[in-house]
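What follows is a short report on a single structure.
Here the complex is missing a single protein chain, while all its other protein chains stay put.
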Amino acid sequence: MTITYTLDVSSAKFSCFARLLMRWRGSIWKSVYRELGSWLIVYSLLSALYRMLLNKQQKHVFEDVVAFCYVYSDFIPLTFMLGFYVSLVVSRWWEMFNCLGWIDNIALYVAAYLHGTDEWSKMARRSIVRHMVLLEAMTLRDISPVVRRRFPTEESLQAAGLITATEVKAMKEIVSPNGKFWTPVQWSMSVIRQARQRGNITSERAVKEIYDRLREYRTALGMLQCYDWVPIPLVYTQVVFLAVRSYFVIALIGRQYVDGERHSVIRSPIDLYIPILSILQFVFFLGWMKVAEALVNPHGDDDDDFECNYLIDRNLQIGFSIVDGACNQELPLEKDAFWSDQVP
Amino acid sequence: MTITYTLDVSSAKFSCFARLLMRWRGSIWKSVYRELGSWLIVYSLLSALYRMLLNKQQKHVFEDVVAFCYVYSDFIPLTFMLGFYVSLVVSRWWEMFNCLGWIDNIALYVAAYLHGTDEWSKMARRSIVRHMVLLEAMTLRDISPVVRRRFPTEESLQAAGLITATEVKAMKEIVSPNGKFWTPVQWSMSVIRQARQRGNITSERAVKEIYDRLREYRTALGMLQCYDWVPIPLVYTQVVFLAVRSYFVIALIGRQYVDGERHSVIRSPIDLYIPILSILQFVFFLGWMKVAEALVNPHGDDDDDFECNYLIDRNLQIGFSIVDGACNQELPLEKDAFWSDQVP
Amino acid sequence: MTITYTLDVSSAKFSCFARLLMRWRGSIWKSVYRELGSWLIVYSLLSALYRMLLNKQQKHVFEDVVAFCYVYSDFIPLTFMLGFYVSLVVSRWWEMFNCLGWIDNIALYVAAYLHGTDEWSKMARRSIVRHMVLLEAMTLRDISPVVRRRFPTEESLQAAGLITATEVKAMKEIVSPNGKFWTPVQWSMSVIRQARQRGNITSERAVKEIYDRLREYRTALGMLQCYDWVPIPLVYTQVVFLAVRSYFVIALIGRQYVDGERHSVIRSPIDLYIPILSILQFVFFLGWMKVAEALVNPHGDDDDDFECNYLIDRNLQIGFSIVDGACNQELPLEKDAFWSDQVP
Amino acid sequence: MTITYTLDVSSAKFSCFARLLMRWRGSIWKSVYRELGSWLIVYSLLSALYRMLLNKQQKHVFEDVVAFCYVYSDFIPLTFMLGFYVSLVVSRWWEMFNCLGWIDNIALYVAAYLHGTDEWSKMARRSIVRHMVLLEAMTLRDISPVVRRRFPTEESLQAAGLITATEVKAMKEIVSPNGKFWTPVQWSMSVIRQARQRGNITSERAVKEIYDRLREYRTALGMLQCYDWVPIPLVYTQVVFLAVRSYFVIALIGRQYVDGERHSVIRSPIDLYIPILSILQFVFFLGWMKVAEALVNPHGDDDDDFECNYLIDRNLQIGFSIVDGACNQELPLEKDAFWSDQVP
Partner (left out) sequence: MTITYTLDVSSAKFSCFARLLMRWRGSIWKSVYRELGSWLIVYSLLSALYRMLLNKQQKHVFEDVVAFCYVYSDFIPLTFMLGFYVSLVVSRWWEMFNCLGWIDNIALYVAAYLHGTDEWSKMARRSIVRHMVLLEAMTLRDISPVVRRRFPTEESLQAAGLITATEVKAMKEIVSPNGKFWTPVQWSMSVIRQARQRGNITSERAVKEIYDRLREYRTALGMLQCYDWVPIPLVYTQVVFLAVRSYFVIALIGRQYVDGERHSVIRSPIDLYIPILSILQFVFFLGWMKVAEALVNPHGDDDDDFECNYLIDRNLQIGFSIVDGACNQELPLEKDAFWSDQVP
């Protein structure tokens, strides 16, 4: 589910942002608490080992390793890599969001151009809406495990009322090793053609206009499949993922508070049992990384992922409402409240 | 309210920019003075504590903590994170601005294509404008607390003259769990269809052209809702917010001027009571952060937020002016001043 | 005036770029010489003070302050902030440039679609061009102090021949608290409608095509007003401006060549009277900043600002040339030079 | 072949990403193992040389060289250069992907507008699809060595059924020193014109709509050729390539664990035989570089390259399926499952 917090930040006061930090769902705390917990446990075990179990000579070895890890962890170019990677992921994430199909324009155009109050016209209008939502469901099933769980089989689509038995049969008759995402579009185009022949659509221009809306919708959903098919190269994701993780694995040792007698670089002014600043760093870097991890596939189960199932339901309902509204009585025009004012 | 300062910077002279610094509304000073004040108070208390109350041994502990905080505050990757985050927020802010609807194109097209000087035509033209402004008000109510305060209920929209009683009733009759933002568009399309049937619009092409303008307007406002519904992932905002704040919490201690005998890193050449450079740093980083905080939801109360209420009024007024102007007498053509010049 | 130097850099030879450095107008030298001069004077005064007037103890204090300023000036995150800010300003600057209206497409379409060789047709064509240039002048007056100086009052627009007395009167009759930028567009649309009725325009499609060109032009100019109305948030500009300036104020002291006996960090290998490298740094950072300062409002007086007045004149002249050319005799077609070649 | 891993990362759990690391195809491991292996071998030889063969004086020289390489390798501005370069390459890579042609829109429009169930109509529809796939194959042959291997000669295109003997002959008759990529488009346009004359296409508008789809497709493929013709400037690629490689050549020596007695900078707290952190750094930087190397020409043999051959086959099959579906019986309209519900 998408986490909306914009109302919380409608003004840039400190209190607004403090409240923001209290949230749990979709928050940094929820993202990192598991890994931070594990990290702290291992850190503590190592710390206890050093402080309680090792003899002097072993301690010296441990200190050497600590100094080694502390110094050379600079070799990992973390900040930059993360910065560029997160930028890339965020921009792809938003482009993907823009590819999600909204039924509104299609439905408004169908309602405006496909006239008639008889049953056939109503069926035609509703069919086009249904086909488009079916296309969306078919596409999202392919991409999102959440939608896939809702529609595990083609039968479940039929059970949900998105496709009729006749259509299932027609679709099965098509022999095609590749996806059949074009069938609902073709059905809709065929409905429009019939409506034109019956005179429910009164001009060629109207046909073209509805086709244009269908095409925009289909092209966006096709693009969505492409984003899924060709993700950010695996190497890039792995490099960044590994860099962050290995940085903190090394920090497990490198950030231990040990006797700094022998190595000035790790000589800490105070001996803390809890590595506060390392924890902060952990939270920031891992939180930053988690932004990327959640957005790299925004159709999944994360708190911040797109609500694909909601979108399908919403499109079906809004689409039907709009096209059914087309048969309604037209509102009579009235003079508005500013009719005789020079300036409203 | 938007802060316009472009005239102040029409030339890149030093004086122009000096004048810019004197401003208060929307300025860096107004953004940070509260938090800077609090920070300075806590800083002073700590400083006084160290200088006056602690004994020598306690001072040593304090110095250790200062050295610790000073050294390890480098762990927080502030600059980069802020740089990338502010970039992202600024680009989304501008995209959101571009989604705000301007009535001009719709009104000009309606005025140009929907002919007739009788009362019905005038009502038709004004209705379309009113519906579109209503759509804008409905959308902004959902997003902006400022507009919400102006139109707390649907009745307030009616009181403001944006919607008529008949329309309120019609809208209430529609059963829909989701928003009904499409209704004003459908009403307008229906008005256009009637005008076509009555002959006020003389061609199918004109119908299509006005529909196109309505669609662009509606799509932009729909996009605006999406920007509100799917903000920058909460984790990202939290990470950056926390990083800046914790950096300065640590600096509260790390930037104290203490006796540097025992720790060379914090041995300051001079002992200042006021940490001038830390204050500067505070102003720069927090000011930078405030850019992001103000822009992350640009429909709120901040000085720099979009003036949504003004936009609604402006669109209503300009829209009515344009469509009423359509009935005006046409201007007679005249020869221009360069009529007989070869080159003007 | 825009500074064009592309021909100078048509090849990437050293000499080309050396020549580039010799320029004065719009150059880095012209941008920074004033501030660099002031900085050097204050620097010299401080240097003289230290070398000549202070006694030993005072010198020690001075040296302490120098060391302090030298060390902690690192707190100011200059490079990054400037990098991101300049990127933002440059991209907005170019988007603004793209919003400046060019009359060519409108004029070519009017010439192609609005037929007729009588006086009325010629007046109609020229009126449309004039109205569009008027719209541009009205818009730029609002934004650019340079154009405002040229057209201080509405009368000056009339004197310049951009608007006729009848039109001024018509515009004054419109009661509108907001700008009347839509009036010239509406006049043009009305001219087109008349031409359609008189048969000078032979199809509805042509009407639509010219309307489209007018709309593109108007929308771009409206966008330009938005860029002016909603600039980069003031805080951001102030933060960057302050950061650069305070960096160099601190450098005034921090970069003094003093006796480094007591502070190793400022122990310079040689004692220079002129701080060559600090000057270089000053030139680079301030020059970089000046890029942003000049571009943040590109309609002003700076060397690199857009030549708005030229654009208005150019559009008027080109527009009239194009639409008058429409009445010209058509050129007879000829066989080209490659008529009988298989491959030209 | 494209490496799809989005399902693996549908939630941001640690386990998901751990699984991601296990992959081989397209992975960082496969990218770097060869170069990492070579590097380790040379590193070990040098290490063995130092530890076993050199006498004391030679060791001193070796240590000096190590210290030298260690210190001055900072001169290479690796991180930034890589960051900016990879950003550029990734954005070009995605733009190239968007230029790959998808037949769907063309086929759907042809099926919708080009009526008729006789053999001629079917041939016409199929020809247009075939011509467009031929255009794609011709374009990709020019760009991708993989497609070139599949279609080494023009005859192989004929053998694959993408072009007929008549068409091959017609194409050969055209005398043109430049590519003949426009011929299939012209053939298709000619087929559409014939269909219009025979009445299979019933309006001029339909002709225009199909032309538009063909043009979009052709323009995208033309753009693809441009991306191939004008790559990122060679200098840029060379600079980044060289920087990464020379950094690690220098690291071969600079990262040796030697006796740090004489040079404090290289005095490592522990003496490792395996330079773990240098290996990690190697993996990260080289992996990052490999992202760029694989994407700079995404039509090649790399694991992450676009599957051009698949695309050709897919377009042919989907295209034929769509246009043949046009002749199918139209589906009868039915009431949907929510027919009598107020809200679905």
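Here the chain labels run A, B, C and D in written order, and each chain numbers its own residues starting at 1.
The criterion applied here is as follows: contacts are C-beta pairs under 8 Å (C-beta built on N, C-alpha and C of every residue); 3 or more make two chains touch, one makes a residue touch a chain.
None of these values were measured; they are calculated from a predicted model.
The chain omitted from view is touched by exactly one of C:20, C:61 or C:274, namely C:20. Considering the full assembly, C:111 is the residue among C:111, C:224 or C:250 that touches the omitted chain.
Residue D:241 is the one among D:29, D:97, D:241 or D:257 that touches the chain missing from this view.
Counting over the whole complex, subunit D has residues 31, 34-35, 61, 63-68, 71-73, 75-77, 80-81, 83-84, 87-88, 120, 123-124, 126-127, 130, 143-145, 161, 164, 166-167, 170, 174-178, 180, 182-183, 185-187, 189-191, 193-194, 204-205, 208, 211, 215, 218-219, 222, 226, 228-239, 241-243, 246, 250, 263, 290, 293-294, 296-297, 299-302, 313, 316-317, 320 touching the chain that is not drawn. By the touch criterion stated above, the residues of subunit A touching the omitted chain are 175-177. In the full complex, subunit C makes contact with the omitted chain through residues 2-7, 9-12, 14, 17, 20-21, 23, 26-28, 31, 78-80, 83, 86-87, 90, 97, 102, 104-105, 107-109, 111-112, 202-203, 205-206, 209, 268-270, 272, 277-278, 280-281, 283-285, 287-288, 290-291, 294-295, 304, 306, 314, 317-318, 321-322, 325-326, 328, 330-339, 343-344.
The rule is simple: only the chains that are shown with their structure count from here on.
Superposition on CA atoms relates subunit B and subunit D by a rotation of 145 degrees, given as a multiple of 5.
Under half of the residue numbers at the interface between copies subunit A and subunit B are found on both sides, making the touching surfaces mostly different.
Rounded to a whole number, the gap between the C-alpha centres of subunit A and subunit C is 39 angstrom.
Multi-chain contact residues of subunit D (touching two or more other chains): 343. Taken chain by chain, the contacts link every pair, so each chain touches all the others.
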